[in-house]
Structure formats: C-alpha cells, structure tokens
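With one protein chain removed, the remaining protein chains of the complex are shown where they sit.
Chain nomenclature is as follows: A, B and C, assigned in order of appearance, with residue numbering initiated at 1 for each chain independently.
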C-alpha cells in the first residue's frame, strides 16, 4: 500500500467531448457500466493503492460531479486528515481571463507532505493499483514515469503515441499521428515527485498559463527525463461517443468483467439504495448487465441498463445503453441507442442506430 | 425541532469589510472567541433548531471557509440525505459577467422538499434556536418574517432600521439613516417559504441580477408582507474592525459568555486536536479567554488568545485579540492589538492601539 | 453527550431458534431479506426516516455479524456525532454480571446508555418485523394524548388472534387489557411490538420490575400489564399498512415472496421512505445468453445462466446453466451448480450447491435424514450457510440441511474455516 503518495484526477480533457452526453456533466461524471461514473475507476484504483489524499479538478459542469463525490465517504475518503479535495477552478478559465487559476492546484501540492504524486486523466476504465509503478518510479532514474499500453489506436482519437528510446525514455510525443511511430499509446497516468510537479505548476503560473494537462507535461520530454511504463492488462478508453458505446458493450464480455471487477480491488461508487431489480412474468432478458431498481416486463438483449429503468410489456431493447430512471413504454423498439437519464420513450416508438453511430437521446427527452 | 425547514447562510456581506482581517478569508470565516469562526454560531443555531439541510454561499476567498466546513462532520451535517451544501458561485459575480450565477441557489431551493427556509447573514453572533420564530411564521399571516432587536445602532454601520406599522408589518427600510426612524434594527435573519424564495430568485435571474442579499429582500416590503419578529436576548454584530474588537472583548463579560455558551445548545466548531494549554511558572494571566495549545510564560490581561499562542517570559499582552499560532517573544509589550494568524512579534517590540482603533497586524507578519 | 429527544432501542433478541439453521451463526436481525436487505434494515431505516438519531441494538447472541453489518452506521446515515447506532451486549459492572434475562431486563441493564441522551421518549422496537412506519407520527400522537405508554396496533383477521398479543381498548383508544395469544377475544387489535414510552415512566417501571423476583422481565408479560394495573395511561396507536413478523421459516418465506406477488404493499421504490442497507461493492448483475427469469428479484453481483422462477436472490449469487430454481430464497454468495434443481428452498450465505443436486418436495428417493417438519413447514427446505452440497445429492422437501449430521455427511461438507 502506498503511504507516501497522493493523487490528482483531471475530470475533464480538452480533447475529449462526448456530444450531448458530456454537456450536463464533466467527462469524469459520465455514467458507465450500469452503476458507475467513469471517475469511480480511477478513484478506486487510487484508493486501492493506499492513496488517501486525492484532488479532483474539473473545468466546467462540475455540479453532477460534486453531487456524485459528496463528502468522499463512498471511497472512504471522508477523512479529517487528508481525504478528498475538490479543487478550484470550477469554472472555465477562458471565461474569466484571470491568470491565477492554477494557484488552487499549487496550494494542493505545496500544502501536502507526500513525496510522490499520481496524476490521472479520468477517461480510462481499468482495475489497477499503482503500487508497482510507484515502486519502479522510486527505484528508477527518471523525472516522470508515464503509463502506456499497446491498444490505444483501437479506440480512435485522441491517441498520444509515445516514441521511446532503447532505455525506455520518451524521445517523441505525437498526437493523432497519421503515421504512428510506435504502438505505445499513453494511458492517462503519470507518476512524478511532488517537488517537481510543484515547480512545473509554479513555472506555468509565472508564464501566465491557465490550464493544466498531461499532454502538456509529456511534451516536456526534452526538459525532463520521462520514461514509459507498460500496462499489459485490460483497459478501456472513453474517447468519443462511439468509443463510449463500444467500451460499454465490452462489459458484456465475461473476460472484461472479470478483469474490471474483483473482490480484492473493488470499484467503489456512490450508494443509491434502490430496490432490487424485478423480472416480471413474460420478460425475456439475455446477455444483459442490469442494475437495481429495474422493472422488466419486456425483452432486453445485449444491453446495459442503469438503475431504475422500466421496460414495459412488448417493448424490445437491443444493443442499447440505457441510463438511470428511463421509462420505455409498451411496444417500443430500440436498437443501438444510448438513452440519457430521465428519458421517456413513448408507446410504439422505434429508434435504430448503427454500432458505429449509435443514436444518442439527450437527458430528460421525451421521444 | 424543525423538521421541515432548511437553512441558507450568506457567508459574505456586500456592506461589511474588516480590512486586512477579511482579506484572506470570507467574512463568515473570521476567527472569533478563541476557537470559533463566526459562521459557527449561525450554523450551530440552525443545527440546534433541528435544521438538517444548510447551504452556504460565499462570493470570494472561500478557501478557508471550505477548509473550515470540510465535510460538515463537526456540525453533524455529513449526511447522505440533506446535509451541508457549498453553493456556487464561489467567485465574484462581477468578474465573470455571466448572468447565471444565481442558478446554483435556485437549484438548491428547487431541489429540496422542505416547506420553510431560514436565511441568515453570517455576521451575527448569538445563541438562538429558530423554532419559535418558524412556529410564528407558520401560524402568522405574512410572506416573510424578519428578525430584529433594539441594540443595532450600538455596533455602528451598517444598520438596517425597520419601521413597522402597528400590526408589526414593515412599512419602511432605511440603511444607516441619520435620523433613525425606529430603534428596531434588522438582525440578519428571515424566515420565508421555500416557494416564495424560489420564485423571488427565479425572477431575479430573469431580470439579469447576479447578487443576492437580505437587504434586497427587505426592500421588497411593498410587494410582499414582511413582518418583524423581535429578539430580546444577547447578540453581537460584527460590522467593522472596531465592532469586531469590541464584540470580542464582550466575551470577557461572564454574562455574555453564559448567554452564548450553554450545554443544551452548544456552538459546534471544527475540532483541532491541539494539546492542552500550559501556564508555566512565572506566568500572570487574569481576565483572559484562552485556548488549547497555548504556552504562557508571560503576562496576559483582558485578552482573547486563540489556539497555540506562545507568550514568552516578560512579555505583556493587554486588551488584545491574538489569532492562532502566534508567537510573542520575550519582553514584547502589546496593548489594543489584533494579531492575525501565524504572526511573530520579536523580542522587545511594543505595539499600542486604542480600543476604538486597535492596531491590526495582517496574517503571517513578522513584527 | 448530546441530548436526544427520542431514543430507539431495538430488541435484536436471542437465538431465534424458530428460524433453525438460518440463525446458526448470525443473530436474527442480521438474516438477509428481500434480495438487497437484512431484516434489521427495516427498523433502522424507519428510525432514520423518522428523524431518530440515537439507536441502541440489544443483543447477546452472535453479535459479530450484526456488528460488522451495522459498522459505523453510515449506511443508514446513523454515523452521527451526537447519536448513532450502537450494539449493546450485556456487560459486567462493579456489582453485577448478567446475561439479559428478558426484554425488559435488557433495557434495564442499559438504563445508563439511555440516560446519557437525557431523552423524553424511548421507543422499544422489535428486530424481526418487516414494515415501514413513521415513528415520529406515533411519538406526536403519544404526546398529544399525554400517554405514559403507547402501543402500535393493527387489525388482524379474527381467526388469527391466537397468534398475537391482543389489546382491548375503550372508545378513547385507551388500552384496558392485554391478552397474550388469547383463544378468543372481543378485539382483533394486535400489538406490532412497537412501544413508545415516556422515559421517566418506563424507567420507574423497569426498576420496579427488576426488584420483583417473580417477574420474567418481559415487556408484553410484565411491564405493560404492570402499567395497566397501576392505572397508567396506555394508548393504542392504530397502524394500517404492510407488517409481517418474520420469526418463522414459513413467514420469512412468505414475506420474501410478497415482494414479488404484492410489490405495492411494501413499496421499496418509494423515494420518500427509502430502506437503506449495506451491500458489498459489486458490479451490476449479469443475465446470460440462455437465462430464463420469471418473477425474480435480483441485485448486484448476481450472475444468472439458468432458469429462475418466483424467487428472491441476494447479492453475488450465481446460478449456472441448466439449473432450475423455483419458489426459493438464495442468500448472499450462494452458488447453484449446473442442472441443479431447487424447489422451495432457503439457502443461507455462501453455500455451494453442487451440480445435479435436487432439493424439494417433488424429489423422489431424496435423503430423508434431514427432514424437520416442525420448523420446515409447507415443504420449505433450509440449507445452512458455508456448506458444500456434493454433486448429485438429492434431498426430500422440508429438510433442514446442516454440516453437523454425521449420518449423511458424504453429501454435505462444511467449508467453514474452523470449528
């Protein structure tokens, strides 16, 4: 367990936008896998590594993220010492024109006594502890350790390709390169000493920069010695709407589920106290991941259902991702659809998308 | 106990500025009485009234307020349902030029199921439960009930004088009037239905207003029926630096202490886990309110000492308010001084103010 | 310690032996119920939803599971500084060291706990009833009527009065007589085991009861009759709504099935009166390619590949392909192997049912050594926790299967780590 390490999660990513799904919520607050938000994976990975001080920095639409994180109790981070910190700025730096937006981040690091920092993007879904990576960081001879794997280009843009020299040091960083120089794609996590990250941020403030991203840090490879660290397990990248849809469908694969969920490193999330799901007489449900509070009278195939979804008699749901509190009325027929929270699908309505171009219905819509 | 009432605390006041003391922190986060912040009184009053859902809205310098409030556990407000809400905007509305700043407040009220709302300024120090006031609100025939007492003008500007008609309804509101039309001064608290305050805020948003204050609501006396409700107990108003100094000194009066502190309605604050205070051989301390962690070798008279203050041998502290973690070196001599957090007074230094014009030394200064 | 106007004491009770092996290693209130819950979630959630923040749970039997389940009370929002949920087992003091002699004695021994909150009202609740009730309304009724004690009652069918404590009331709803399980009576108002007392009145009654060596120190048998005898004001508070004692195998089975058959009776979807519970952190449940579900309640971590009909499954249950589970209750972590057939079974925590096992009233040539018609009524079978039922084993209906019977042990293996 890591006792001298702190964590930072970047809840938004300047290159990733999930159209209407991402509008009412930060990227990190995207619902995923029936009962999670994607930040749950990164946050749980940190907690399961023994990290007890975690900062979360969001640029906009932070309300659903704040509601989700609450006091941090679900991750056992509601502590007197250390615990969970929601860092300013909560608002988009561009709209203020104030050059002091990174000071909150600077305060977070300079006020701590930890030695090492793990910084993660929130868009990676995996079950991983950072213990081994931090151990290698502590023993190795580099300034920054950057996590990568070899399946990045499967998930579409943005792909940050790392070109490493023979000793594993980064010698080039390319974003969405046409000719990929290496199969090594950055996996949204770095390990760095608290001293170095503090001085990087202090310098950024001095230069009047108002944003912070891992991409910017990786591009400092000429200035700092950045070494790659390979991850060989299963992971999913949420890079786009199609990528989100694709990643969700992977959860129906038992091999993926086993890789993501196990009892020793559980993925924590906010407890909701819904009722159990009930499958009524006449329902036909196969190959589906469903959540508490669902009431199913109709047919559901190859789909992910979040909490409290109601599927009425003679309705059919196929290859869909249905967010919480959605009501699907009698005789409706949906395939390849992502339905956001609180939607209502009326009787007999048919919606049909394509796996690469799923239909997205925005939060609260009545179709 | 009030079970259908929610609370809102306005952590800043557009008319009250305590010079350098107020600069590193919101008004509500002003240290007071050795171990409190002034918001502790209002927050505890709400909690002691049975209110379990409290919003706090700050305009700026919210960091020390967030640190102080934490998860709300000190006030038993770290709840799954209801609890403590820190409301956006956290930044000064003027600097964004965005007309949606009150939407967070609107969400807070419209998302609740409580019937009644108590809204308080944070600058009033008293020990009071709102049960009787809310009962009268529920039974009475008015839109808004406004708390007042008759000692407002003792504490200096701003004084909001309420002129009431024979049935107790507000018929005029004057701010810092030269000719005070009534001895009734507003005491920073109103009771209103959640429906009405929601519609007042919705209208303010529609009109493009970006700020919210009780003064603005009181001035609606022609539009809504606002009735006065008299408070006859002891209270202190923190309106200015001199007012702050004066209010602090009142705590040395045992009658005031008894009115503010009692076991049935305790004033909660963040727990600090300091060591006990130790009075060493040779110390001479009289008429002083001191806190844990102090180490006293010198003389202290008629003063308030916050946590972890060190007074060295042959130093004299008289009529002073000394914030936490201050070090007063040998032979120093202070009278009528307010020393902010983390200050160091060097050997032999003499500082002398006047009760109406106390010397204020800013946070972290080395004198 | 902070003052609390109302303190609730939950009688989590003794061994609950009518539930047989289900309470072999857990106290009755910790028995899993209704897929997501344990029995005690109902009184605890009622307390939270009624605004009661100081709750004592009295138990002297197997408190560890209950202790671990309740933990810091966070799941029920009872992790309060000025109150909270406390497990209260018996203890030794300067002069005395006794196990709880009866329900009243259990409260008597914890007078200092209650006194610490300086309450006006003490609620005495049972830990083995399923119902949703706003205790705050009852307390207000109690105060308006200026009663010394108030007992919640509900009308039961006349033919069932002999199963209950029956209250006779006058036209002002004052209780005039208390009849414990009468053969006949001219009232059908049954006590729900929910008592509201002025703490002063109860405190005095407990002291007097304790000094009476003939008393069996029980609320129903001693405290209430003594208060009636002393002409104290004891009111009846009428409740209407779902209420079920789950103290027997058949009533526990029925109450579970009620969730499927009459879901509106105890509406678990009601957002204004949530039933809180503590569940392990598991992913959503997965339903496989060949699964058939027909009137089934599921929750987190379940994986269903076979056929399940009219059954209630707790978390982390696996039903493999070809298995058929009917009219059954599977508790957390149960694993049902391929082609196994379970009919009217209640299977306790973490037990592994091997492939091709059959248990149920229709099983031919099943082992009869475990049949226990006294506890296992209506053909229901019980399977204890932490067992492994060997593949192919067949058991008759009404069996109570444990790992302790030697005469058939080749079919049943206890996988508990010690004993």
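One rule holds in what follows: a residue touches a chain if its C-beta (ideal position, glycine included) is under 8 Å from a C-beta of that chain, and two chains touch if they have at least 3 such contacts.
Predicted model only: the values in this text are computed from it and were never measured.
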Margin query: For the chain not shown, which residue from C:32, C:63, C:102 or C:165 touches it across the whole complex?
Written below: C:63
Check: Mind pulling the subunit B residues that touch the left-out chain?
Finding: 33-35, 73, 252, 254, 257, 260-261, 263, 266-269, 271, 273-283, 285-293, 296, 304-305, 308
Notebook entry, point to check: When the complex is taken as a whole, what residues of subunit C touch the one chain not shown?
Noted result: 1, 15, 24-25, 59-64, 67-68, 71-74, 79-81, 84, 86-94, 97, 99, 110-113, 115-116, 207, 417-418
Checklist line | For subunit A, the residues touching the chain missing from this view | finding: 1, 3, 73-74, 76, 78-81, 264, 266
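Keep this in mind: only the chains that are shown with their structure count from here on.
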Note to self: Centre to centre, using CA atoms, which chain is the farthest one from subunit B?
What the structure shows: C
Check: Taking each chain's centre as its mean C-alpha position, how far apart are subunit A and subunit C in Å?
Finding: 40
Check: For subunit C, which residues are shared contacts with two or more other chains?
Finding: 74
Check: Which subunit A residues reach two or more other chains?
Finding: 73, 271
